[in-house]
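Missing here is one protein chain; the remaining ones are kept as they sit in the complex.
Think of it as A, B, C and D in the order they're written, each chain with its own count starting at 1.
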Amino acid sequence: MTQTPMLDVRALRVEFPGRHGTVTALADISLTIQPGEILGVVGESGAGKSMTGLAVLGLLEPPGHVAGGEVWLNGRRIDTLSDHDMEKVRGREIGAIFQDPLTSLNPLFSVGKQLIETIRLHLPLNRTEARQRAIDLLAEVGIPGPETRVDHFPHQFSGGMRQRVVIALALAARPKLIIADEPTTALDVSIQAQITSLLRRLCKDNGTAVMLVTHDMGVIAETADRVAVMYAGRLVEIGPVADVIARPSHPYTRGLMGSIPTLGARVPRLQQIDGAMPRLDAIPQGCAFNPRCPQVMPRCRTERPHLHPSGSGQSACFLNQPAQESAA
Amino acid sequence: MIVFLIKRLANAAFVMLVVALMAFMIFRFVGDPVQLMVNEQTTQAERDELRERLGLNQSMPMQYLHFVANAVQGDFGISYRNQQEVMSLIAERFPATIELVLMATIISLVVGVPLGVITAIHRGKWYSEGLQFLSIIGVSLPSFVIGIMLILVFSVMFNILPAFGRGDVVSIGWWTTGLLTASGRAALILPSIALSFYQITLVMRLVRAEMLEVLRSDFIKFARARGVPAWRVHYSHALRNCLMPVVTMTAMNIGSLIAFALITETVFQWPGMGLLFIQAVTFVDIPVMAAYLCIVSFIFVALNTLVDITYALIDPRLRNAKA
Amino acid sequence: MTIPALTVTHLSRLFNVSAPWLNRVIERKPKAYLRAVDDISFSVPSGGCLSLVGESGCGKSTVARLVTGLYTPTNGQMQFANGKNGKPLAAQMIFQDPYASLNPRWRVFDIIAEPLRELKLRETDAEITERVGELLTTVGLAPRDGRKFPHEFSGGQRQRISIARALATEPEFLVCDEPTSALDVSVQAQILNLMRRLQDEMGLTYLFISHDMSVVRHMSDQIAVMYLGRIVEQAATEVLFANPKHPYTQLLLETIPNVTDPKRDREVQSGEVPSPMKPPSGCTFHPRCPQADARCAAERPEMQAYSDGSRVACHRVAETMAALAVPLVGERRLSA
Amino acid sequence: MFFKSTLLAGVAIACFATAGSAQTLRWGAARDINSLDPYSYGSTFTISFLNHVYEGLVRYNADLQIEPALATEWEVLPNNIWRFKLRHGVKFHDGADFTADDVVSSLARVSHPDSPLKGNLPAYKSATKVDDYTVDIELVGTYPLLLNDLTNIHMFDAGWLKDHNAELPTDVAKKVEGYPTFHANGTGPFSVESRVPDSKTVLVVNDNWWDTPKHNLKRIEFTPIASDATRVAALLSGEIDFTEKAPVQDLPRLEATPSVKVMEANELRTIMFGFNFHDKLANGQPNFFQHKEMREAVALAIDLNLIRDKVMRGKSRVTGTVVAPAIPGYDAALDVPTAYDPDKAAAMIKELGAEGFAFEIVCANDVWLNEEEICNAMVSMLTRVGLKPTLSIGPNAVQQIKQTNGEADMFSFGWANEPMLDAYSILLQVFQTKSDKAGVFNWGGWSYPELDKLIIAASTELDRTKRLALESQALKIVKDESIMLPFHQQPMAWATSDKVESVVQLSDNKGRHWLTRMTE
Partner (left out) sequence: MTVNPSSPSLFARTRQSDLWYSFTRQRSAVFAAVLLAVLIISAFTAPLYAPQNPFDPAQLELWNAEIPPIWLEGGQWPYLLGTDTQGRDILSAILYGSRISILIGIASVVFALLIGIGSGLAAGYYGGFVENALMRVGDILLSIPTILIAILVSAIVRELLPPALRDVGAAGVLVLAIVLSGWVQYARTVRAQTAVERRKEYVQAAQLLKVPARRIMFSHILPNTLTPILVAATLNFGMAILTEATLSFLGIGMPPSQPSLGTLIRLGNQFLFSGMWWIVLFPVLQLCLLVVSVNLLGDWLRDALNPKLR
């Protein structure tokens, strides 16, 4: 692993000043994505997975802000860049795909106009060249008849087609990293598979790294290389997909896996994690998962576990950590 | 599209018929026109004869039909007070009011849109909060108070702008304009500012609300994620999405401005339709009242219809939905 | 199999989506109807669970509202079996959106007490209070939670409240319209477990509606797959999963992400769901079906029962079966 | 304080307005004229304005004496016929000659049954052309005041009327707009250049006027500005040169302004209040005003001097009789205002059993000076002596209907005896019992036979002294019976800018700008 990671997030911390003091939305997030790698970020709603993507993009909604940590993109620190410089990073070096293709496109501009705008912002092409490239991109994402479709408006596309347009926009400047925030959630089941496979194919062809944010373990299982599991604004486990699914090491991941009804064998009762994830302004002391954890120890209530190697990945749980680690 | 047109026009026509009915009712039931027209020496026989000639003996629906038929031809009868055809009376005042209203509309857009954008983009900054506060004061001040204040400051105190009237006007065909003379332009300033005051704050607040709404939308977030620079996000993507409702509201509000102008016209003695109307109200000059009601409503309805239709024509979403 | 709690025969529901009269006259368009539910028949086993599964717009939620009586059917019959009190069963419903299904201005106590008051199930305030407490306990909440407002609860807790409200009527038949699709997986497990527990304890019958094959598999005895208002395949759960016959069922099973057995590096090209306003002719699935031929485009396939208890509406399946001339058994996958 | 300093600052800054040339008189009036047709509307103000454009056979001179105008001489023939010799060489604005035909045609028009002005020529019977410059006017009987009436009967061009189908007076009911309503063709010192109602009416000098102009004007721009405040602002800022109605409350500040000249005098017009004499009030209640004691009590309850001092800023002349001193028929002996005695008034009311008597005072807010304030003050004063008056206030057009219909329990009233300038005017039109020709303004419905007798006698008495004595006798009855309560002769206040050198102001409160000179 001597290669420079495409994305290297180190101890990222995001805060929201709010009514009852400052809320820490993300704490101690550290992860890397290698070139060409797909990292799945999974977690339940409110776990902070989308916010991680936005923080990397520098698009946190004020008053939210990065309060600590570093974000390195391909060997360059980007969390300290000015707004102006960040504009040159977004789109050019990091592409983004958001959840709802219905609302991601400006309804008043044709898709071609939006594509050409993005292309010309980042690449030194003239109008005709940019237009040609826009048509090529549409063809690439599998939109039939791109020569005519390029002049259509977003509302003339179906949901799946629109998400393809969004992917074309994200790929317009051939970025090396794509942050895909729930790219399939708003789509019908039979369309979801098309989009994930498209995304996977394109990234593989271009060697693009992907941060795939989703709540759907199945999508992760079928798409990602590695997976990061988040809970209450913290990373609880990160590791190769197959290992995490097959041998989850954090109790939360274990519970999560157990609670997914599978297509395989039928069980009379699903494994369940009682309670609900805490709100960000009421995260318990120590390990955030401790009130729901079936294996909770006294130490979990006072002390926060950090990510620590465990199996082929890392997990943040004292169960998997040698005792002296925490003393350090 | 044709269906849409027909429906919209039918709706407008229906509304106008009802407005005409109201005007007719006013005409018919408020104050006996005969009583208002004759002097005290008139004998009963003469009164009856007059009643006959005015068609007041016909059945109510017949009278209404007559009224509508005449109104459609622009015949609203003769002003009791001015003894002139109401329509030509109003036609004379029409340019003055329209110039005032258009000027106020232009001012409201030129001032209101940038203010709205500034307060939306710099939400939370002290100056945009301050502008917000001022805008509340703007909607709270009655327009007659604004007019009085403007006169006091600019006409009486500094003596730099005329306090009343329309200055010299130039006739172009039947239209008269004050824009071509220095005194006409000077006279237009204070009334149009007074009239635009409320509208400015409306535009500003609408632009602000729309901008905030649009800036929160996914496509703006996505545009920024695509690396579109902030100014371009604000002025090309966001503002363009806001302009539609702003232009719509502005166009539709021209109708209310025409009505609202009557206060400004009263304060500034502006020789427009509103002043005519207010004088007609105090004199119970019913033909003028009825005509004014019909005409202002007509402008109002016509503008709304026009805006709706234009909207359907230019918005790509609506254009195709209607196909 | 026991007597069905509900038998539905040839049920249809049309929605009038015609353009207004003037448009029709001028544009010479006929009246337009949306066949949300198109001639479907199924039965729900008493004490069991029948699931309706399909993608958005296939009409499954309309069926739920027809069964509960919120909509009146355009055609067809619904026959409820008699309940414990000798009267026909009345269906109660659990809704999809835990945020919209509870009146935000009402306290939880009043929400749960409403059926008791409306249906005069309890007389005095004390009895009502007691019963509401009981119900809250049943669904895993505390009686004192009744004093709070819905917004003070998480999604899962709200869905529990929704269940408690449904239980308040002492129903024997529950229609569950995507009860967990708005919930996170760990909470979904809680709710599914709760529903299973209640079914066991109270002998409830469920009509379960979902788009999630894995949830459906977990919950149901029988599954009916819907596509554009029609049932294309109905079978016992294990039969369906082991041996999906209809190409659409196969497509669904194929495209569902599977955690335990991920199908990586496949490229599915299955087209998009047509608008229910203009359903394709013949078999409505034919434009997306890899096996479709001219007959599929022309002729609507009838439901046919097969020996494994499944019923399928597909020309291909019928033809293959006829050609084989053997009743289909075992775990052969037709698409293989 | 802010306002005060503001105003001073406004005054201190030199006037910027240079819009009008030296010889343009910009007239800011309190109201617009109703029409350019003097026969269309019985409005004194309209007619006086149109005196700049149209002329009568005779006119008042600067001393309010009748002098020849379009007629040069006249004589009274037997059989109630008056013969007028017309002036030669008079031309209408369109160039037509003024002849006897024009007089006949004009008189026919004004006396037509549809004419609102027929009452201004009450004794007229017919007119006959004798030759091109001689006309005979026949009256219905002996009548001393024909010349007075004729001062305001304007002469039209017969051919012009015919050409424009306007030989009959404008008739609203026919839904045709009369050509003269918006066009004018007179013989006067000015001709109409343009007119936009409620906005501006422009007169330009008539270089072919038969008389030698005493004025030096080229144009008159007449602009109605109804709002007192706006009008004053316009005057202060130099946007107008003349107004015939400077609000009394603003007089001190106008007088203190160097660029403004104020001219004050008392009008001929007497302001008074009348009573309902019918059996029932407008609200159906019994009417105490039928009792003379009640009317006297009301008179005692009103502090006229206080109203003069406060409401009229000391500018009005409190009066005890219904005609001004300048009006023939005036009797100084009658001009003793009722002394203010609220206690006595209260006692009288108590004696009548009229305590808490509720009635409505009907006033207008756009006719007489500070009428609204006067009426308000009256309400206060009458309330304090135990009555329960309410005030109905509104524009004259609305209020007058109530007054003429007898729906007014008490009403404000003003009478200037114009254009007749004789007490006969008020006696005939107001105090005589209502009949076909008389008592047109007898709104209260009073009737005193001995009064009627005196008035009828006066109408045919050609001897001026005897006639005036009869009139004074009649006025005494009016006073004794308290038919109407005279208040005051209202002040008139004109204001001009310093560009105006001289203006002739007469007590009839009419602008006569053919006599106005501006600084050159």
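A few comments on the model shown:
In this text, a residue touches a chain if its C-beta (ideal position, glycine included) is under 8 Å from a C-beta of that chain, and two chains touch if they have at least 3 such contacts.
Remember, it's a predicted structure, so these values are computed and weren't measured experimentally.
When the whole complex is considered, the residue among D:Ile66, D:Ala96 or D:Ala229 that touches the unshown chain is D:Ala229. Considering the whole complex, the residue from C:Ser12, C:Ser101, C:Ser186 or C:Thr205 that touches the absent chain is C:Ser101.
For the chain missing from the display, the contacting residue among B:Val3, B:Val68, B:Ala91 or B:Ile148 is B:Ile148, taking the whole complex into account. Where chain B meets the missing chain, the touching residues are 11, 14-15, 18-19, 22, 26, 29-31, 132-133, 136-137, 139-145, 148, 152, 156, 212-213, 216, 255-256, 258-260, 262-263, 266, 277-278, 281-282, 284, 289, 293, 296-297, 300-301, 304.
Touching the omitted chain from chain C are residues 65, 68-70, 92-93, 95-97, 100-106, 114-115, 118-119, 144-145, 147-148, 152, 154, 162, 165, 169.
Residues touching the missing chain, restricted to chain D, are 1-4, 7, 227-229, 232-233, 236, 247, 249-250, 252-253, 282-283, 303, 306-307, 310-311, 360, 365, 372-373, 376-377, 379-384, 389-395, 398, 402, 407 (touch as defined at the top).
Convention: only the chains that are shown with their structure count from here on.
Pairs B-D and A-B differ in how many C-beta pairs touch across them, and the larger number is found at B-D. Measuring from the averaged C-alpha position of chain C to that of chain D gives a distance of 90 Å.
We define each chain's centre as the mean of its Cα atoms; on that basis chain A and chain B are separated by 53 Å. Chain geometry summary: the mean Cα position of chain A and that of chain C are 32 Å apart. Looking at chain B, one finds that none of its residues touch two or more other chains.
Taken pair by pair, the chains that touch are A-B, A-C, B-C, B-D.
Of all residues in chain B, those touching chain A in their complex are 217-219, 221-230, 237, 240-241, 316-317, 320-321. Of all residues in chain B, only 2-3, 6-7 touch chain C in the complex they form. Listed in rising order, the residues of chain A touching chain C in the complex are 44-45, 158-161, 188-194, 196-198, 200-201, 215-219, 221-223, 245, 255-264, 266-274, 276-277.
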